[in-house]
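What you see is the complex with one protein chain gone and the rest in place.
Right, chain A next:
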Amino acid sequence: MKLDTPFKLYANCVTVKGFNRSTICDLQRNDVRTIPNDLYDILTNHEGKTINDIKNQYHNEFDDIIDEYFQFLYDNEFIFFTKQTSIFPPLSLKWSDPAIINNSIIDIDKNSSYDVLKVLKQLDDLHCRHLEIRNFDVARVDVLENIFDYLKENESSIQSVEILLPFFKDVEKWIDSAKHKFLRVSFIRVFNCPFNQNIMPSGNTKAYIMYTKQHYESELCCGKISQNFFAANMKAFTESVNHNSCLNKKLSIDKNGNIKNCPSMQKGFGSVNDTQLKDIVTDKDFTKVWSITKDQILVCKDCEFRHICTDCRAYKENPTDEFSKPLKCGYSPYTNEWEDWSINPLKKEAITYYKLQADTEKP
């Protein structure tokens, strides 16, 4: 600690102010710490000054607290001391991505009859890199195998695939037999299993396989907000500052073959049978939600976690307000407590509106 040398925050430690408290989001070491708003103000208003100068500014009335604050900052390597304050610019918060669509959710159920490969080909043309395929009612092994084959035989832009499917007899055998086709499959989650087991990637497959007793009823399961999903990294943070942290550059197909932002959204943009994806991605109505940021969303805009948090635009506290807070978030930036959102009486109406079953919807 140097009391007479100006201090600087490391540029990849970004502060975010909330209603009662703030956070330092460490985008290099993927860490987040809550700090008092007083400290946020010191960091915002006095960066580039010496600790002794700052103490003087507060007429030496808070020396102990200021020492404590700076010890914390120094111990966590959030700050450094230098006379060269002018050569260290703030981090650019630019977010940019070399894809027209960068991720896609594809839902397939027992009645789905749309042409998935036709969708994949079009997603390739849009440079899509990440795919999530979800089966809720039955495992559509036939379709999944077609997808594996497609990814194996084609030089696709898709780099990673996650799959969700329900347990069926001999599912382990099937996974074993299809393994050699898993070229770009990174994660398989089998739910409704009689057991829990995680299998790490091995040999030449990079797929992580998870058997879980958990139950996934339908697309209604999506949209939960939890601390476990917080991501304090450069990509996620800068995307959240500039765009929607769930729906930006996402294009999805619901189980009936309708093109949507995500399968849970009410609004569809035509069926894949007669609509080209490339025509939808230029539709302003479709891309509108991409730019809804957490700084615009009610409650979230007061939340200290807003730029490391995910979002949900399909299930909102007020279903008719596009800027309403995600329904399935139990956090309040006004009390700083996490509660079970599904039993919150104020959310009852919205829960009924979306036909969510409160008892299966644990946070």
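The rule is simple: a residue touches a chain if its C-beta (ideal position, glycine included) is under 8 Å from a C-beta of that chain, and two chains touch if they have at least 3 such contacts; residues count from 1.
Keep in mind that, in the parts below, contacts and distances are computed from a predicted model.
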The complex lacks one chain in this depiction; which UniProt name from "Protein GlxC", "Xanthine dehydrogenase YagT iron-sulfur-binding subunit", "ATP-grasp domain-containing protein" or "Paraquat-inducible protein A" does that chain carry? "ATP-grasp domain-containing protein"
Residue, one of A:Leu3, A:Ile65, A:Leu93 or A:Leu183, that touches the chain absent here: A:Leu93
Please pick, from A:His59, A:Lys83, A:Lys169 or A:Lys284, the residue that touches the omitted chain in the full complex. A:Lys83
Among listed residues A:Ala11, A:Val138 or A:Leu298, the absent chain is touched only by A:Ala11
Residue positions on chain A contacting the omitted chain are 10-12, 28-29, 77, 80, 82-84, 87-89, 91-94, 96, 98-100, 127, 157, 234, 238
